[in-house]
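Note that one protein chain of the assembly has been removed; the remaining protein chains are unaltered in position.
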């Protein structure tokens, strides 16, 4: 399984029936492909839609029905559309049960940095700051390391997305959480040993006596 | 002409084409009956409607289409409905060109009191405080005196509706304005002499050299 | 969203709960839920709604049965029972300008701590509130309002919980449907998914916790 698929499938196991879920761009988007059978989940696109469906069939796309990246999507029966004030009222008001976002860094305090690299890349925060501030549960889906450098760091040196800590981090190597406020290795990827995770992680992870393997 | 009709007809002359207008309960409501011919005016009902029409014909009333007092009204072609947040966004945001409100007192500074008589009558301010704070032009339509006491006073002793002064007061005896911030007699009612107005007015009105009669 | 019977829906509400009720002078009010509140005699309610309606109608029924201990509203002038209960100190009344009331509820539903409004500056309404000056203009800081329950009346509700409202029965309903921990809805018509076009949904399904079944 390629790393992105692994991450997306593991995150999808966090979905619960009736959840309103917002997926960020990149790996998070893939989560929608792995909703466990029988679960009724609402996906929100922050440009103003609840009930996003898959990419439309050939010839069925409409230019006024797009995702937050401007790409054509479809809408499921029971979808609803609304303006940006309502969209972020839903987000900031705690009506989004779970959001999945990409990350540049997550630190030992659970702080996420994902919107700029000063002097190099300034895409802007888009909806990310509101999502982290407002969603009931925040999950970061990202590669464990980039160019050999750990993205799980002691303290973020990139500008933070929020002072509110995230709830869970899912990478191609591990699932990391913050029980009792302490950064903790919760699961390892299939075939990956704890020592391998530690070797590529800058932050000092708590290691419970038993660390199960991800069940995909 | 009875006093209420006189007041309503005089206020109606202040309407301009394209205006969005909010009418309070009581005498102000009557203004809608005297819109000058050819004027296209939008009337707002703050419970969520632009485009209020007359009382519906027998059998045409719908229980979900009412004015702010809960009475059946009709909607004109081109009407729109909305929630209370939008309704007061329109009011507070300066999108209402003119509001006509009843009054208990107006004082020499143009301050209006119209929402309670302490210890006696506490109806609440409803939308009045937002209307006076937000409408582009505020007109008070009321009897000049009640039980022999002037309602045009030196200083309101009833709780104020707003610190923002009103623009015009139309009574059964006079039209009063505030040019240069000074309370001024602008017009007298048909057949009413200036001295008669002064005799029943507590506030010290400025009297221009010429005070025309209302043109109804 | 879970379908629920009228009786079970109201049984969820304990005595002393804070309850927002949609409607404007009884128009757009979930009358069946109020009738059931009276029948189950839920008392000491903290009620948040636009107005006191009139006796026998809308939230007026709650005052007829003396179920309310605290009322936050913008207007009570057309219900003499509310006035009497207020004067007799049976009900504590907090009068709030209508536009401020709806913004405070909207803030509560949208995760805002509050808003700055010019409404009420220089009046009794400003008492005890922080004033903030911006560009020479003075505003009152009005804080967010939330409640334990919101009782909402829709025109159409689909099987998922998407809602529309009709004409002037919309008023406070969609705003309150965002501002309570538990949202209970009655509807004039329950319809299949797809009857309501996405662009016409005023309250998206995930906001609704319970939809009261027909009949």
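As written, the chain order gives the labels A, B and C, with residue 1 at the start of each chain.
Heads up, the rule we're going with is that contacts are C-beta pairs under 8 Å (C-beta built on N, C-alpha and C of every residue); 3 or more make two chains touch, one makes a residue touch a chain.
Quick caveat: nothing in here was measured; it's all calculated off a predicted structure.
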item	value
Shown chains touched by the chain that is not drawn here	A, B, C
Hidden-chain contact residue, picked from the options C:11, C:87 or C:132	C:132
Hidden-chain contact residue, picked from the options B:7, B:30 or B:90	B:90
Among B:24, B:134 or B:177, the residue in touch with the chain that has been omitted	B:134
Hidden partner chain, residues of subunit A it touches	45-49, 62-66, 68-70, 75, 81-85, 87-88, 91-92, 121-130, 133-134, 159-164
Positions on subunit C contacted by the hidden chain, ascending	103, 107, 110-118, 130, 132, 134, 137, 139, 141, 143, 164-167, 170, 198-200
On subunit B, residues whose C-beta touches the chain left out of the figure	18, 20, 42, 49-51, 75, 77-82, 85, 88-95, 97, 133-134
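To be clear about the criterion, only the chains that are shown with their structure count from here on.
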item	value
Shortest path length from subunit A to subunit B (each step joins two touching chains)	2
Chain nearest the overall C-alpha centroid of the shown protein atoms	C
Centroid-based (C-alpha) most distant chain relative to subunit A	B
Selected pair, greater C-beta contact count between A-C and B-C	B-C
Inter-centroid spacing, subunit B versus subunit A (mean Cα positions, whole Å)	55
Distance from subunit C to subunit B - Cα centre to Cα centre, in angstrom	29
Sites on subunit B at which at least two other chains make contact	none
Residue list for subunit C, restricted to those that touch at least two other chains	106
